[in-house]
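All protein chains but one are shown at their positions in the complex.
Entry: chain A
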Amino acid sequence: MDTSSRHGIKVHAARFTAQAMQEAVRDAFVKLAPRTMMKNPVMFVVLVGTVLTTGLSLQALAKGQPWAYTLVVALILFVTVLFANFAEAVAEARGRGQAASLRAARSQLVGRRWRNGQFEYLPAAELRPDDIVVVSANEQIPADGEIVEGVASINEAAVTGESAPVLREAGTDRSGVIAGTTVLSDEIKVRVTAQPGASFLDRMIALVEGAQRQKTPNELALTVLLAALTLVFLIVVVTLPALAQFADVKIDVVVLVALLVCLIPTTIGGLLPAIGIAGMNRALEANVIAKSGKAVELAGDIDTLLLDKTGTITLGDRRATEFIAVAGARVPDLREAALLASLSDPTPEGKSIVALAQAQGASSGDISSSTFVPFSAESRMSGVDLASGRRIRKGARSAIVAWARVGSVAVPADLDAAVDRIARGGATPLVVADDTRVLGVIALADIVKHGVRERFARLRAMGVRTVMITGDNPLTAAAIAAEAGVDDFLAEAKPEDKLARIRAEQAEGRLVAMVGDGTNDAPALAQADIGLAMNSGTQAAKEAGNMVDLDSDPTKLLSVVEIGKQLLITRGALTTFSLANDVSKYFAIIPAIFVAAIPGMAALDIMHLSGPVNAVLAALIFNAAIIPALIPLALRGVSFRPGSAESLLRRNLLLFGVGGVVLPFIAIKLIDLVLAAVFGAR
């Protein structure tokens, strides 16, 4: 899906503007504060190395010894730290761009509080939960809340970027409204549900700005491993002079610092925070607000997706596909009756019956003086009372049969067979009858969304099972499940069945994700490992889920899983790359350290670098430059092709493992050639 065209105000607006760049560069320096640096042990060691080498160069300067080389090393180290900080700052700046556009939407909101029969104008910041505010057409909603009275169409573009208005109504699952959105028509009373500063939008902004940013569990684990590797290399470097002195080899401290910095995993250490922030930003670009980075990470681990049939797997509306006449009636009679009964029917199903009947050649006479009988939960059927006195009804089999019995109309023996045949084909049977006879059955088929089947196949290849939830009977459900290619289905499901199914899946050790919007979905959303709430849903649903989709598109869950996987793959790929890089750096620096004392070491110099000084500088320059070179990859994420774990592993290992060994050999050699050309072989 191309989000950029639909969501004009999204992150894209903030992509690397000159101002964002400036901010990121400034932040790169701000982040040099030791307290901030301590959180990243790898880069902290580089910073300490910078200070140490700077001191050494100043000392040499004071003593009148050569100092320039040491200073250059110090400078490269400093730049390495800045690059790492810059990577994080750029990721944050992109998030902030998003936040700024969101915040603009709520500037200066004013609410009309309704109290004791009187209005009172208040700044939004002074509204408290349970206050009732009244919002009329063309006014902005001042605070998150639920409609307690009225119906309104609302433009939520300020939050979702979607300009088509949405309908919100009291007492339904679509009663939630968001601060900053605009009422287009009618007037509603809204009960405020959020504390000032803690509204949905506020939390979103806080989240995006990184105010709540904590290291996710996997990020923390990786940081621990990287810190351990750093410690190992610190031990290696610290003990090296002790070993060397036994063979009367003196090692320059500056070269030792260079060796240390080259060996510790600076590439992944520098990019790790940016990768995490970028993951959340990617979720935002897809218009999904994750309440924590952990949720995005967890999305990659999902084993089972619970998907509502309607709206997710099938188009929301069923469509008439076939007329089947029963004994004693002809298809044209049925067609004509169905058409008459549906002409005034405003539902999509009714319209589709009209369309099918007309397409098959049925025509209706004048129905202007007839009375339309709308569907009601009580009668469970709809129809028309014609001026001629003829009454036509359509509805579920049981409802029509009951109606026919009351009117002493015979029920043909082949009705059940026709009904069953339709149900087995995955469609819903709608029986049509009039005062004198039962005419036949209309098949209302669910239309499986285009491309859904392929998407499920991709998920299956990734090891994610899909379970369809539907209120349909098992026969219909099975047919649709087969057509859509889901792995399993839950038919005649009540809300509590969802919860039970989630618990059952979790008891078998699976991580479950689900989509929900209604208040009765809230327990299931809370129980699921990933609960993606629809923005159009109730406040309760949004509170219960750990992600909210601003577009209210249930298929978004599939994108969320992919974003989670991409985040983890990017982290793993860059870790592997970073470690693999060390091989070549050893081949550059080890000969440089020892070749003067132990001439045989020249054999290790397989890159044939121009000299020890250039070798060390080339390795350090590569080490620094690879960080900004990989920032785009860290922000974009490693391109993710769904496939089996085996194929993913093989591909990424070749690309980042083998590539990580080979690339720096070439790069260091090239940098050395440039250094030799400019400064001569040293």
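What we mean here is this: a contact is a pair of C-beta atoms (placed from the backbone, for glycine too) under 8 Å apart; a residue touches a chain by one contact, two chains touch by 3 or more; residues count from 1.
Definition applied: contacts and distances are computed from a predicted model.
A.B. asks: What protein name does the UniProt record of the undisplayed chain give, "Recombination protein RecR", "Potassium-transporting ATPase potassium-binding subunit", "Electron transfer flavoprotein subunit beta" or "Branched-chain amino acid ABC transporter permease"?
C.D. replies: "Potassium-transporting ATPase potassium-binding subunit"
A.B. asks: Which of A:V236, A:A387, A:A629 or A:L670 touches the chain that is not shown?
C.D. replies: Of the listed residues, the one touching the omitted chain is A:V236.
A.B. asks: Write down which of A:R174, A:R465 or A:K669 is the residue touching the left-out chain.
C.D. replies: Counting the whole complex, the residue in contact with the absent chain is A:R465.
A.B. asks: Which residue among A:W67, A:W114, A:F372 or A:F640 touches the omitted chain?
C.D. replies: A:F640
A.B. asks: Using the touch rule from the top, list residues of chain A that touch the missing partner.
C.D. replies: Chain A touches the chain not shown through residues 217-218, 220-222, 224-225, 227-229, 231-233, 235-240, 242-249, 259, 263, 297-298, 300-301, 303, 460-465, 506, 508-511, 564-566, 568-569, 571-573, 575-576, 579-580, 582-583, 586, 590, 594, 598-604, 640, 644-646, 648-650, 652-653, 656-657.
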